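Here the complex is missing a single protein chain, while all its other protein chains stay put.
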Amino acid sequence: MNDWGYVALAWGVTAVVLVAYALWVILRGRAMSRRLPPEDRRWM
Amino acid sequence: MTSVPTATAPSAPDAAPPAVGPIGTGSRGTRILGLVALVGIAVATYLALVSSPPDENMGDSVRIIYIHVPIVVVAYVGCLITTLGSVMVLWKKSVWWDVTAAASAEIAMVTTALTLVIGMAWARPTWGVWWVWDARLTSTAMLLLLLLGYLAVRRIPAETSTRSRRAAIVGVLLLPNVIVVNRSVTWWRSLHQDTTILNTLQPKIHDQMAFALYFAIPVALVIFAWLLVHRWRLAWMEQQLEDRELDQAISDRRAEAAGERAEDGQR
Partner (left out) sequence: MFRDALLVAGKDLRIELRSRIGVNQILPFAFLVLLLFAFALDPDSGVLDRATPGLFWLAVLFSALLAIQRAFAIEAADGNRDGLRLSGLDPAGIYLGKMTAIFTQLAVLELVLGIGVLVLYSSHVTGWALMVATCVAATAGIAAAGTLYGVVAAGLRVRETLLPLLLLPVLSPVLIGSVRAFEAARNGNPGEGWPWVGLLAVFAVAYTIFGAFGFGPLLEES
């Protein structure tokens, strides 16, 4: 595997991990706020 | 004639309330942040992968550094915020900082793990091995473990105040521990004259490469901010839910006890 292969590996893993984590946070956020009454959903 | 009092049905916390408040953790602020992040990512990617030249020594694998450094910066910033937040929890008993410390720690953990993987992807073409026991890599691995420890304390089944305090003690020591471990490992490895490895870690940076690198760092920090806001709101809601369920359980018990007393009174 030449240099670009490893570049692709590094960038690819980064993209996948960050996107997956972001999605996980957002989807859990939506599920959580459905279980709470409106007044408890935000700090302010 | 005895009458059996009807027990009031407790409202199930899982029943979906009418959806009037915001659903999810998004807001105008996060949408703006997200947009800025996406634009930044696009530009940074172009700079890193297309417009900047390959390094004379490392070749194209230098492009990995353009994400490696920003990600590790995010990890350190996250770590710093967690320590800071833990100090505030112990000092001012601040709930806001408690949530911040927790959210920041998780992001720091993800990015630290990511740093190690990215680092390994860079090490392989550069040195021919996936891993070396040099100071930086070893300390980063330790940082990951320290963060996992902190996150484990955050998940203990205990009252919120207990959990916050214990986590805060661990959190306050997070940054000092990282520094002590880093210093010890560096001192230790320096005895083995790892200078050749250290040299390849400081490549000579030309203008375009420097620009690609230094542009990527703020972009990564914007991504971090976006993630932090969302994760913060999520953590806040998790806490709210836990408190509500606790209150619910307590009032259920009270209703039970009151029902029993009423029964006894009737007889």
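By written order: A and B. Residues from 1 in each chain.
One rule holds in what follows: a contact is a pair of C-beta atoms (placed from the backbone, for glycine too) under 8 Å apart; a residue touches a chain by one contact, two chains touch by 3 or more.
Please read these numbers as outputs of a predicted model, since none were measured by experiment.
Enquirer: If I'm reading the header right, one chain is hidden. Which shown chains does it touch across the whole complex?
Expert: Spelled out, the missing chain touches these shown chains: B.
Enquirer: In the whole complex, not just what's shown, which of B:170, B:209, B:222 or B:235 touches the removed chain?
Expert: Counting the whole complex, the residue in contact with the absent chain is B:170.
Enquirer: In the full complex, which of B:39, B:156, B:210 or B:258 touches the chain missing from this view?
Expert: Final answer for the missing-chain contact: B:156.
Enquirer: Which chain B residues touch the hidden chain?
Expert: These residues of chain B touch the chain that is not shown: 90, 142, 145-146, 148-149, 152-153, 156-159, 161-162, 165-166, 169-170, 172-173, 176-177, 180-181, 183-185, 187-188, 191.
Here, only the chains that are shown with their structure count from here on.
Enquirer: For chain A and chain B, let me know how many angstrom lie between their CA-based centres, rounded off.
Expert: So the centroids are 12 Å from each other.
Enquirer: Provide the residue numbers of chain A that touch chain B in the complex, in ascending order.
Expert: Interface residues on the chain A side: 1-4, 6-7, 9-11, 13-14, 17-18, 21-22, 25-26, 28-30, 32-43.
Enquirer: Please name which positions on chain B make contact with chain A in the complex.
Expert: Listed in rising order, the residues of chain B that touch chain A are 13-14, 16-26, 49, 54, 58-61, 63-64, 67-68, 71, 96, 110, 113-114, 117-118, 121-122, 124-125, 223, 226-227, 230-231, 233-234, 236-238, 240-241, 244.
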